[in-house]
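First the structure, then my questions, so here it is.
Entry: chain A
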Amino acid sequence: MMHRSKLLLGGLTILSALVCAASASDPRILIRQTADSLIEVIKQGKTYFDKDSERYYQEVEKVLDPTIDFDTFSRGVMAVYYKRATPAQRERFEGTFKTGLIHTYAKALLDFGDESIEVLPADRPPTQPDRDSVKMEVHSKEGKVYPVVYSMRLGDDGTWRMYNIIINGINIGLTYRNQFASAMNAPENHGNLDTVINSWGESIAHIDPAKEGAPETATGDE
Partner candidate 1 sequence: MIRMRTIEISVGAFVLAGILCLVFLAFRVSGVGVGDTSGTYMLKARFNDVAGLRVRSKVSLAGVTIGRVAKIGVDSETAEAIVTMEVTDDVKNLPVDTGARIQTEGFLGGRYISIIPGGEDKMLGSGDTITNTQGALVLENLIGDFITKMGSK
Partner candidate 2 sequence: MLRYLRLLGQWALDWIGALGRASLVWFWSLAGLPRRGDMTLLLKQVYQIGVLSLIIIILSAFSIGGVLALQGYTQLSKVGAEESVGLGVALVLLRELGPVVTGLLFAGRAGSAVTAEIGLMKATDQLSAMEMMGVDPMHRIVAPRLWAGMICMPLLTVIFNAVAIWGSALVGVDWLGVDAGGFWGGMQDGVERWEDIGKGMVKSGVFGMVISWIAVFQGYDSTPTAEGISVATTKTVVYSSVAVLALDFILTLVMYGEFK
């Protein structure tokens, strides 16, 4: 009896490792899995959000954490200021940025209903071995199609993670980068990195969780 269960366990482990490896080597499968998990979490979240919003955010974070490379993402937002920042500041901003991003988009995703998601196959082989972009389409009930593109990066641990999103043609990372730079140049902040990092977090803390929100469009300075 022991032999058989050991064999079964061993087989399952190998199988799941293979599945993990497969998803790790093809970013599209990872995106599909993440999207499916997220849809589940959102469906559940709608039922208890009014009572316990914090739990919802944690659930979303659990799904997104392994998928998003917040280190590279936040570095892209800091851009030229990254080199000026101390490791402590970089870490702090990464944390603030992560919280902000998850809060903003988790809330927006609550509006998600009967939309269907389609992950598109690659239209051409990637030009670099550790970079790829995955195209996704969100089909709304009204028939409108929203394109979402994920910039993916192969990490040292062999897993693919996203480090930038382009929603409906709007480059979110670039938009945030502009906002960060504007904040650094704003006279009231005196070019102080700590001030800017702190105020980034504050603008998130003031989001009213009870307010029914339309998906927030990324603000840019057009």
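How these were chosen: all candidates are chains of the complex that A comes from, given by their letters.
Annotations
Basically, a residue touches a chain if its C-beta (ideal position, glycine included) is under 8 Å from a C-beta of that chain, and two chains touch if they have at least 3 such contacts; residues count from 1.
All values derive from a computational prediction rather than experimental measurement.
Set chain A beside the options 1 or 2, and in this complex the one it touches turns out to be 1.
Within the complex formed with candidate 1, the residues of chain A that make contact are 75-76, 78-83, 123-124, 131, 133, 140-142, 144, 151, 164, 166, 168-171, 173-175, 177-178, 181, 214-215, 222.
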